[in-house]
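Take a look at the following structure, please.
The complex appears here without one of its protein chains, the remainder shown in place.
After this line comes chain A, so read on.
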């Protein structure tokens, strides 16, 4: 097992993280400008009738767009927006409202900055891993960095295929805060891991947990926006759309989380002599799993759809965050080797 640490590479990794935080912050500003001043088709609720004031302020064509389906109007690649703004958009809707020229480019710039930040984040993880010659998620610092990366990845992939760019400001903010927290409070010098973590299972179990967490963060952001957004007109998409985005992320994340828990049990069977022993980490991963299962069931039950389901989702998200970070800090257990300074 390699014990030598490439100090130069490790320092480079730390610098890349700082660059990542800056890029995410700039991206967040870009997304926020886009959300606040950009093309306003984004504000259309998916339930066509939901936005009466919008129909009043816009033209007849706009009202038809609202009824026709927000998906088509929103599903435009970032690069296309600049060109379309030179004339009337296909909806003919831009004529009625003043969009600052710079704001049209804000989204494009924000997405580009996000990808740059994403690349820096990936670089930071890779150089950290190379510096220590092992999988780069052996302690809380590396774990949180990887989760932020997963959340941004989930967002960037999703926004390339679905009209969810409105999430950008909030996901970037969450990622920047997460990374800042990791750098400020969790950072430990790059180094080797304890023997218990020296297993190929770290690549399977922890990676699955990271992927699922990234998607759960996306869903959590959409859930918070759902509660924050009233029923009235808003620059955010309608509640139904937010609900759909959260559901879509959880539908992908939940099986991955299930797999992560099972992989953890398999690893525990190898390392600790039992596959399930109600260690605090196991308890809380189980609680989070149950809570997300409850969300999926609630969404299919009369009387629990909508707001109640969203609240359950956020409770589940709270359990997940506590499991990922709180358990290592507040409760003692077998997972406490994950080196919190």
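Here is the rule we use: contacts are C-beta pairs under 8 Å (C-beta built on N, C-alpha and C of every residue); 3 or more make two chains touch, one makes a residue touch a chain; residues count from 1.
We adopt the following convention: contacts and distances are computed from a predicted model.
Which of "Heme chaperone HemW", "Small basic protein", "Cytochrome c biosynthesis protein" or "ATP-binding cassette domain-containing protein" is the UniProt protein name of the chain not shown?
"Cytochrome c biosynthesis protein"
Mind pulling the chain A residues that touch the left-out chain?
1, 3, 5, 71, 189, 191-192, 194-196, 198-199, 201, 244, 247-248, 251-252, 254-255, 258-259, 262, 265-267, 269-280, 283-284, 286-287, 290-291, 293-294, 297-298, 300-304, 319, 327, 331, 333
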